[in-house]
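On to subunit A.
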Amino acid sequence: MTLALDLAGIALAAAGVAFLLLAALGVWRLPDTLCRLHALTKADTAGLALVAAGTTCLLPSAGGALSLVLCVVLVAISGATIGHLIGRAHQE
Partner candidate 1 sequence: MSTAFDILVALGGLACAGIALVAGNRIGSVAAFVIMGFFVALAWVRLGAPDVALAEAAIGAGLTGALLLRSANRLGPVREAGVPIAVHGIAACLSLALAGGIVWAFATGTAEAVYPSLVAARVGESGVSNPVTAVLLNFRAWDTLLEVAVLVVALLLVSGLAPVRIAPAPPSELVLPFLRIVVPVAVLLAGHLLWKGATAPGGAFQAAALLTGGGLALALCGLLGAGRRTGHVLVLAGLGGLALFLAAALGAAILTGGLLDYPAGSAKVWIIAIESALTLSIAAMLVSLFLGPSEGVRDDR
Partner candidate 2 sequence: MTAETIYLLSGAGLVGLAFWRLGTSGDVIRRVLALNVLAVGIAMLLLAAAQDPATVDPVPQAFLLTGIVVLVAVTAALLALGERIGGDCDE
């Protein structure tokens, strides 16, 4: 049971890191600002959510899970809002 949980946690975290690397690649290689914004806001948030889910599986107790969930919520909402604001500022 614990082993399965550990394996799942590591798989989720690895998938999350892969998303983060993809986001970085997108920001690096895509041709214009709005494309890069698109890559950043989605892949980044998904990557962090997966990393946090993986980390939750690896925690010794469930007590620390709350701060991880809060982390994901905060990053998701600020990423979305800032992405929108930067996109709009760029368009003007």
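Basis for inclusion: all candidates are chains of the complex that A comes from, given by their letters.
Throughout what follows, a residue touches a chain if its C-beta (ideal position, glycine included) is under 8 Å from a C-beta of that chain, and two chains touch if they have at least 3 such contacts; residues count from 1.
Computed from a prediction, not measured in an experiment: that's the story for all the values here.
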Inquiry  = All of these sit in the same complex as subunit A, but only one touches it there. Which of 1 or 2 is it?
reply    = 1
Message = Please output the residues of subunit A touching candidate 1 within their complex, sorted ascending.
response = 70, 73-74, 77-78, 81, 84-85, 88
